[in-house]
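A single protein chain has been omitted from the complex, and every remaining protein chain is retained in its original position.
Read from first to last, the chains carry the letters A and B; within each, the first residue is number 1.
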Amino acid sequence: MEALNEYLWMGGDGIFIWSAYSAAAILLGGLALVMLVGKRSVEKRLELLGDKHSQTRKEAGAHDGP
Amino acid sequence: MKIWWILVQRDLLMAWRRSSDIFSVVMFFVLAVVLFPLGVGPELDTLRKIAPGIIWVAALLAAMLSLDQLFQSDADDGSLDLLLLAPIPLETIVIAKCCAHWMVTGLPLILVAPILGILLNLPLSGFAVMIITLVISTPTISLLGSVGAALTIGARRGGVLVALLILPLLTPILIMSANAVDLALVGLNYTPLIALLGAFFLICLVVCPFVAAAALRLAAE
Partner (left out) sequence: MINLHRYANPNQFMRLSSPLVPVVGFLTCSLFPIGLYLALFVSPPDYEQRETVRIMYVHVPAAWMALLSYTLMATFSAVALIWRHPLANVMARSVAPIGASFTLICLITGSLWGQPTWGTWWVWDARLTSVLILFFLFVGYLVLYGAFDDMAKGARAAGLIAIVGFIFVPIIKFSVDLLDLRTLHQGASVSKLSSPAIHESMMWPLMIMAAAYLCYLITFLLLGVRTEIMAARLRAGHRMRAEKGVQLGSSE
């Protein structure tokens, strides 16, 4: 525990070092999260569209062919 | 060349018919400068130190206000489509537009600047350099501004957008001009900076008309 505290303290500069690392982590992680969520939602809506699309195609098959 | 001059005259005439616009840009310039002593405090020493910077920042912001109308009104009333069909290169038309814009905004700012210098306690030794930097660099603002104005035709929030796009590119002018006045105030040689401002103007004169013309063609598509 003592050693851990000593390490985190880093001779008094710990606060700056850890805030710098966490700022970088938050920004990179946040951007990654936003992009992954965006990708997931587009994928989901694309699948939904595909299902509906094939449905309407089946229903409309008699009218306008393939 | 004749067509070029007709275009300049046309823009000047249009500006004259809406002369309240020019007036409000100049008044904004004055007002922005006047606000600084109220905010920073009236100590003459402080004001003298920051005077060149304040005048230049205010001039940049005032110029931004006038830029969004540079091409937007032409695009709205359809004259832009006619300009695109004109028998002279679009780049020349852009230069004509910039020239007219400079006459109706840059020139009044230069004329008002000495009065503001007095208000800010700018020493007399700085006046000449101040005016020289304004004379060289306000045309650069018009040139770069034409790029911003052409790119934002038809965009939402066009006016603010021009400032956001163009102000970062104008930082060299601000730094070098204010620096030149500073050097003059302490009696050092400022001519290299004036030469650099001139060089920057020439670069913009070469680059900006082409980009603005490309942006105009794009906007007309």
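Simple rule for what comes next: a contact is a pair of C-beta atoms (placed from the backbone, for glycine too) under 8 Å apart; a residue touches a chain by one contact, two chains touch by 3 or more.
None of these values were measured; they are calculated from a predicted model.
In the complete complex, the residue from B:65, B:135 or B:155 that touches the missing chain is B:155. Across the entire complex, the residue among B:56, B:71, B:102 or B:200 in touch with the chain not shown is B:200. With the whole complex as reference, residues 147, 151-152, 154-158, 161, 164-165, 167-169, 171-172, 175-176, 179, 182-183, 186, 188, 193, 196, 200, 203, 207, 211, 214-215, 218-219, 221 of subunit B touch the missing chain. Within the complete assembly, residues 10-11, 13-14, 16-17, 19-21, 23-24, 27-28, 31-32, 35-36, 38-39, 42-43, 45-46, 49-50, 52-53, 56, 60, 63-64 of subunit A touch the chain that is not shown.
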